[in-house]
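Complex shown without one protein chain; remaining protein chains in place.
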Amino acid sequence: MMLEVRGLSKQFGPLEVIRDVSFLLEEGARCALIGPNGAGKTTLINLISGRLTPSAGEIRIEGRNVTGVDEAARVKAGIGRTFQITSLFQRLTVEENVALAVAEHRDTAGRLWPNRRMRERADARVSEILTTLRLEPERRRAIEVLPYGVQRMVELAIALALEPRILLLDEPAAGVPAADVAVIFDAIAQLPASMAVLLIEHDIDIVFRFASRVAVLVAGQILVEGTPAEIREHSQVRALYLGESSHG
Amino acid sequence: MFELVDLLVSLTFYGTAYGMVLYLLAVGLSVTLGLMRFVNLAHGVFAMTGGYLTVTAMSRFGVPFLAAVLAAVIVVGALGMLLERTLCRRLYAAPILEQVLFSIGLIFVSIAIARYVFGPLAQPITLPGWLTGRINVGIGVFPTYRVFLVGIGAILALAIWAGIERTRFGASVRAAVDNRRMAESVGINVNLVFTVCFGLGTALAALGGSLGADLLPIYPGYPNDYLVYFLIVVAVAGIGNIRGALAVALAFGIADTMIRYFLPGFGRVLIFLLVMAVLFRNPHGFAPKIHA
Partner (left out) sequence: MTSTRVLDSLVIAGLVLFPILAPGYLDLGTRVVILVLCAMSLDLLVGYCGLVTLGHAAFFGVGAYAAGIFALRASAEPVFGLLAGGAAAAVLGIVSGAVLLRSRRLTLIMLSLATVLIMQEMANRLGWLTGGADGLQGIVMAPVAGQFAFDLFGRVSYVYAAVVLALGFLAFRSLVDSDFGKSLVGIRENEARMRAIGTPVDARLRTAFVAAAAMAGVAGALQAQVAEFVALNALSVEFSSEILIMLILGGAGRRYGAFLGAPVYVVMQDYLAREDPANWYLWIGLLLLAIVFLAPGGLTAWVSMLAQRVKGKRR
C-alpha cells in the first residue's frame, strides 16, 4: 500500500477542518478527490504532504509512519505535489525552476562543488521533462513573464522532476486555457503506471476520464468513495453537483 | 532577610518603570510590523525626535513638561504619517533588504541632523517640580518620576488595549492584520488604517522617548544604541502581539535591572544570552498574530 491515511483530523482553534478522514492509495492508483469549495481538499493535501501537522490521525507511506516527519523529508520518502495557487520561483527561468527540483531529487544540491558528468545528466533530465510538457520553447524565459497556463505547466514539471511515488495534484489545470489543459492531462496520462496519483479536480469530465476511483470530500469528511460510475449515481453527490454546475 | 526583600521589591519597581518605557517604545513597532510587515529599524528616530522636541520646547520656549511632551507627540505623529504616505508606503512590497537599507539611511540622516542641531552630547532634561522628589506608594518610597512612568505606562497600556479591542478603528486594524484582502473587500480603507497606525506608532515612540528621557538619555546615538532593546521586546512577544509586548517589556526591564545589580561584571552578555535562549525555544515569539 503506497499511502495510508487513517483517522486524520485537523483543527484550527475551534474549527474542525478535516474530520476523521481515512483512505488508501495503492500502487498505480488513479484517484480523484472532488467536493465543494471549502470542503478541505487542499488542507488534506497539505496534511499528507507535511505542510500542516494533523491534530489527530496517522499517515503511512509504504507502511512507514510519517506523521511526525517534516515536509522536506516526506518528499524524500516519495511524495510530490503541485500547488493550487502557483508557487514557483518567479524571477528564475523555466529551466532553472525545474533544475532545482531535479538537483534536489538527485541529491546534487547537497554538494558544495559541481561535477560535470552529473551536471550533464541533470541537464538532460530537465530537457526531457520540458519536452514532455512542451515547455522547451519557453525554457529560458522567467516565470514572471509567462502566461498563467504555462506557469501551471511548470508547476507540474517541478512535481514530475521529483519522480515521486505518490503524486498529489491540486487542481493542476484550474484557470488554464483549453489547449494547455490537453497538454497537462496528456502528461498525466503518461505518468508511470506504478505511481499513485491523487487528483483534486472540479471538472467532472476530466475526473471520469482520469480516475478509476473517486472520493467525495464534504465539510472535512469523506462522504462517499467508489468508482466514477457509482459516484455519478449517488443521490447526495448528484445534489451537490447539480447545485455546483449552475455555478460553472 | 527583609533587606533582601526590600531590595528585590525596589529592583522590581525600577525594572517596571524601565519596562514601561520600553513598552511605549516597542508597541508602535510591533503594530507596524504586524500590520504592514514593514521592518522599520528606524523606529528609534521617532523616539529621539520626540525627546529632542520636548527638551527644546521646555528649555528654549519654557513650555511646561506635559504640554511639551504632548506637543512633541503630536508633531512626531504627524511627521510619521507624512513619512508613511510619501516614502514607507512604496516599500511595503519591497524585499526586506530594501526596507532595512531605508531604515539605516533614515537613521544616518537623522543622526547627522541631530548632531548638527544639538551637538553630540546627551540633552539634559529638567523634570518639573512635581516629578522630582520621592513618594510613598505603599510598598516603598520611590522617586516620583519612576512612579509616574509606571502609572502612565499602565494607563496607556489600558488605553491601547481598549483602542484595539473596543473601537471600530481597532477592529479595522485587527481585521487588516489578519487578512488584508478580506478587510479591503469588506470596505475597510486599509491604506488609511496603515497611515494612522504608523502615525500612532511613531507618536507612542515619541511619548516613550520624551517621558523616558531621564532613563534613556536623548543623544544622536539613540536610534542605534537602543534599537536592540525594542527589537527584543517585539521579537520575543511575537510580531503584532501587543498584549504580550507589555509583559515582555516588563519582564525584560526587571530582568535587566536585576542582572545589572547582581552581576554587573557581565554587562549585557547575560541578558542577550537569555533572550537568545528564549527565542531558541520560540523562534516566532510567544504569540505572534501573524506567522513570520
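Order as written gives the chain letters A and B; numbering starts at 1 within each chain.
Definition applied: contacts are C-beta pairs under 8 Å (C-beta built on N, C-alpha and C of every residue); 3 or more make two chains touch, one makes a residue touch a chain.
Predicted model only: the values in this text are computed from it and were never measured.
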Neighbouring displayed chains - absent chain, whole complex: A, B
Touching the absent chain when the full complex is considered, from A:Lys10, A:Arg30 or A:Arg81: A:Arg81
Contact residue for the chain not shown (choose from A:Glu62, A:Glu96 or A:Glu225): A:Glu96
Candidate in contact with the missing chain, chosen from B:Arg115, B:Arg174 or B:Arg243: B:Arg115
Residue among B:Val39, B:Ala57, B:Ile188 or B:Ala206 touching the omitted chain: B:Val39
Missing-partner contacts on subunit B, residue numbers: 33, 39, 41, 87, 90-91, 94-98, 100-102, 104-113, 115-116, 224, 227-228, 231-232, 234-235, 239, 265-269, 272-273, 275-276, 279-280, 283-285, 292
For subunit A, residues in touch with the removed chain: 49, 51, 70-73, 75-76, 81, 83, 87-92, 96, 99-101, 103-105, 108-114, 119, 122, 158, 161-162
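Heads up, the rule we're going with is that only the chains that are shown with their structure count from here on.
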Euclidean distance of C-alpha centroids - subunit A vs subunit B, Å: 46
